[in-house]
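The complex appears here without one of its protein chains, the remainder shown in place.
Letters A, B, C, D, E, F and G mark the chains in the order given here, with residues in each chain numbered from 1 onward.
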Amino acid sequence: MKVAVVMGSISDLPVVEPTIDTLKKFGISVEAHVMSAHRTPDKAHDFAVSAKENGIDVIIAAAGKAAHLAGVLAAYTILPVIGLPIKSSTMDGLDSLLSTVQMPPGIPVATVAINGGENAALLAIQILSLKYQDLEPKLTEYKANMAKKVNEADEKFQKELKLK
Amino acid sequence: MKVAVVMGSISDLPVVEPTIDTLKKFGISVEAHVMSAHRTPDKAHDFAVSAKENGIDVIIAAAGKAAHLAGVLAAYTILPVIGLPIKSSTMDGLDSLLSTVQMPPGIPVATVAINGGENAALLAIQILSLKYQDLEPKLTEYKANMAKKVNEADEKFQKELKLK
Amino acid sequence: MKVAVVMGSISDLPVVEPTIDTLKKFGISVEAHVMSAHRTPDKAHDFAVSAKENGIDVIIAAAGKAAHLAGVLAAYTILPVIGLPIKSSTMDGLDSLLSTVQMPPGIPVATVAINGGENAALLAIQILSLKYQDLEPKLTEYKANMAKKVNEADEKFQKELKLK
Amino acid sequence: MKVAVVMGSISDLPVVEPTIDTLKKFGISVEAHVMSAHRTPDKAHDFAVSAKENGIDVIIAAAGKAAHLAGVLAAYTILPVIGLPIKSSTMDGLDSLLSTVQMPPGIPVATVAINGGENAALLAIQILSLKYQDLEPKLTEYKANMAKKVNEADEKFQKELKLK
Amino acid sequence: MKVAVVMGSISDLPVVEPTIDTLKKFGISVEAHVMSAHRTPDKAHDFAVSAKENGIDVIIAAAGKAAHLAGVLAAYTILPVIGLPIKSSTMDGLDSLLSTVQMPPGIPVATVAINGGENAALLAIQILSLKYQDLEPKLTEYKANMAKKVNEADEKFQKELKLK
Amino acid sequence: MKVAVVMGSISDLPVVEPTIDTLKKFGISVEAHVMSAHRTPDKAHDFAVSAKENGIDVIIAAAGKAAHLAGVLAAYTILPVIGLPIKSSTMDGLDSLLSTVQMPPGIPVATVAINGGENAALLAIQILSLKYQDLEPKLTEYKANMAKKVNEADEKFQKELKLK
Amino acid sequence: MKVAVVMGSISDLPVVEPTIDTLKKFGISVEAHVMSAHRTPDKAHDFAVSAKENGIDVIIAAAGKAAHLAGVLAAYTILPVIGLPIKSSTMDGLDSLLSTVQMPPGIPVATVAINGGENAALLAIQILSLKYQDLEPKLTEYKANMAKKVNEADEKFQKELKLK
Partner (left out) sequence: MKVAVVMGSISDLPVVEPTIDTLKKFGISVEAHVMSAHRTPDKAHDFAVSAKENGIDVIIAAAGKAAHLAGVLAAYTILPVIGLPIKSSTMDGLDSLLSTVQMPPGIPVATVAINGGENAALLAIQILSLKYQDLEPKLTEYKANMAKKVNEADEKFQKELKLK
């Protein structure tokens, strides 16, 4: 099982790093590339066209501003493409979000929150877990851990409240 | 392979119908429900908690305004949840979109375009096709058909241009 | 009389602290919790379902991004739920505001300003003062104090103006 | 127990009618007025200043555009004021919403959804039910009825699905 | 000739200072106050009702968030009221702008740019110059000075360009 | 006393008609023109440059989309310029509003609500009333009439309420 | 001299028709195609790559929603690409505008107004007129005609004003 993480510019890396790290924590093979729908369109084309035969299961595409990367890749593949809108302009990410999510009928992009690097990975893992069922207990554990952290924060907070 | 299509209100049906129809065209078993994160929260809880053991692979949740349905279901399951924001308020669907897509870290919702009923189905099919590989040629054919329709529209348009 | 203050994440505490402090200044018993509609949905459910019998009069729910917490709690209780949208995303709090206020018919959330921690408390106190009438003179005094502060700022400003 | 429903213009009546009807269905005494923060400011002032001694428990203020009515009334009373933003301009109600909800510290307005007439009433009833406990079973029944309607819509929909 | 400059909070002073300074440079008598439509509504009422007989010609009202001050004053006077929206919330001033400018028919507020303190003064001066004609040459000189500054910046820039 | 009402396109007339009618009701001499900052820039220039010597006291400029008309006229005159943003694009008037109100320091435009034709006239009248004091009782009467209409609507509404 | 007009869907034709008509009125050879960046990406690629050698001088690309067409074509050619955002979604064209105009450094798209079909043509003609100088008098005449129409509308309006 393999996920490709593609970013439109190396400056998107701080948002994409949690994506890569989360995928690796789940033991998923990760391929990551810098490629641009606008500056290296042929590379994007070649990547998307051959993604499936290269063993990629899911593509995560991170881009900002007029964020075409996810949509352009989705045009060339039947693999699920997850769009990760990056806040990289002066528009607070609204341009990236709308450019990514408002896809026309026929070519969906599974869009997550602006700068939602970790969630892009988790969505890919949920998708993969349909096929690779050993991911399921890991996802269940991940959810339990999240709940645990919230509960621990609450417990610590209760103590602070009492001391006040 | 089974997809559950859930809508927050029966008034969402016109947007959801193309979702159901597209899934059926691909030969996918569809379960569809009206249930509300706010008005029938227990039903939503019970549905999400047991979705996996009921054989559901992917959940599509359509809702409008402060659209919590997709996020609430995603909280209770590790299945991939696709959010379909409905334009049902006076805010042109921006409220539905932001309520669906801006999920906090840990609980992703795979969001498609506002009123993008067909795309919600296609995304589910792309996800399923990782596991059920006989969907792949159908997706490829679907893409080819779309291209064909665009090309036919172009051909017809070229003739009209000449007649002008 | 008791108000429960619930926040979706411990990182919301700086906005929530003035809520807790204001309630305490009015002599109101406060219960405060970290719980998430998405990461600890069962805890949220259990809290809401039993809030009334646990002696809670009003619930204040603070959350950001796709802020479902107030709506989810309101689904499970007939107590008044005050929604406090937190600016915790890149969207300037617009996502939190719309996710909180645009509730569908049947399940209202009494929404205050983005990051309006103090106002969430005051609204709760106004609600409580219908039943607990000894709060009324305190509210009247609070209003008088606010006016006094504005007037003092004005007096100081008048002196500075004259010195100019 | 009495709720005052105030609208800035008689043209707001279609949104306000469900507010009045819902309150009456719960057996609550309703006082309704047309008054404007801008065109009849003295009337608004006099109303707010004497609302409490006139036996009013909660005020619902509906207004559109630069919607100052709820805030102006809240300035003059310690009663809870519910703001109902009306979509009456070309701005899709965003101006009404922000003018109503973004109140400065000290003077909260409990804001419901744009054009959310029914929810304004329900919020008032939830607030009243703290003091008037015979409203509680009615609210519980109201919630049950809503759930029932969703379930009936679902049942009808299931039958239609099977016939397809 | 006298202009009153009113601000909703002393924290608005940095935006209001250029207003006061510009008015004074033109030799206009300035009255400045801190008063709030919400926290000191009676003071605002009394000020507006008596503004005309106190010799005030124009009122400038600066406020942020749900900025009701200009509209509330305009309700009580026939003097021209200039609204100066302050960026004091997390909404980039859009809430202040819409709350100030979107006034209903009958009660106009002459709105200037968000944080446009200098322009509020200049607009007041333009209005006064209809009646007090000795302001006209000063306004003409002010415009000439602005043009001169732009031209000087251009000349300096041309030299830098040549040195490059 | 004379007001010039200028519109960027004859299609703006429905919004501008109440402006002209209101001015005439107050006995004010009105000059009205169709002229465009973009299509007839010389005409706009000539108009603005000579407005003052042509006896014009106040200019009202109505325009939509990238609405430059008010700002362009203001650049060429020291008369007060009132900007009336027209909803003439697909952007709900937000483009017209921002293009009109967000003027840079030095050149204010007194902006009224989107499509606020009547308010543009009333603002001009308030400005004129500083100099032409016989307008004052008319403005006071206008305000009284508005209040009367609101009160009559209220009285009619009270009767309907009782009949219910 | 030749301009290619490309639209993402035949449903964009009503906006694109004035583009084609305006170009033809100026005697410019027009090639028009329906092609989609998402549904016929190879066709879009082939078109852009060979546009220059096919004698095309300027490309106009019309698309709506997540409007990638102009950006994708611009990636493959050094010809100037004019982006024409279409209002084809529920978002009032804001998604189309931001997806078209917010291009990253290196690949500009010359964006015109939402649904600005005529302006897309005029911009292409202005660009062509640098090289094909016989277009210049036609552009000058076009501008004169526009001014004439505004002036005629004004004259007609002046007569109506007098009759009133």
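Here is the rule we go by: contacts are C-beta pairs under 8 Å (C-beta built on N, C-alpha and C of every residue); 3 or more make two chains touch, one makes a residue touch a chain.
Everything quoted here is computed from the prediction, not taken from an experiment.
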Candidate in contact with the missing chain, chosen from G:5, G:20 or G:127: G:127
Among G:35, G:63 or G:101, the residue in touch with the chain that has been omitted: G:101
Where the missing chain touches chain G, by residue: 57-58, 78-80, 82, 97, 101-114, 116, 118-120, 122-123, 126-131, 136, 139-140, 142-143, 146
Touching residues (missing chain, whole complex) on chain F: 8-9, 36-39, 41, 45, 64-66, 68, 71-72, 74-76, 89, 91, 94-95, 98-104, 106-107, 109
Residues belonging to chain A that touch the chain removed from view: 9-10, 13, 20, 32-36, 39-40, 43, 65-66, 89-92
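Just so it is clear, only the chains that are shown with their structure count from here on.
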Other chains in touch with both chain D and chain G: B, F
Distance from chain F to chain D - Cα centre to Cα centre, in angstrom: 34
Chain D and chain E: spacing of chain centres that average the CA atoms, whole Å: 35
Chain F residues counted as touching two or more neighbouring chains: 92, 113-114, 143, 146
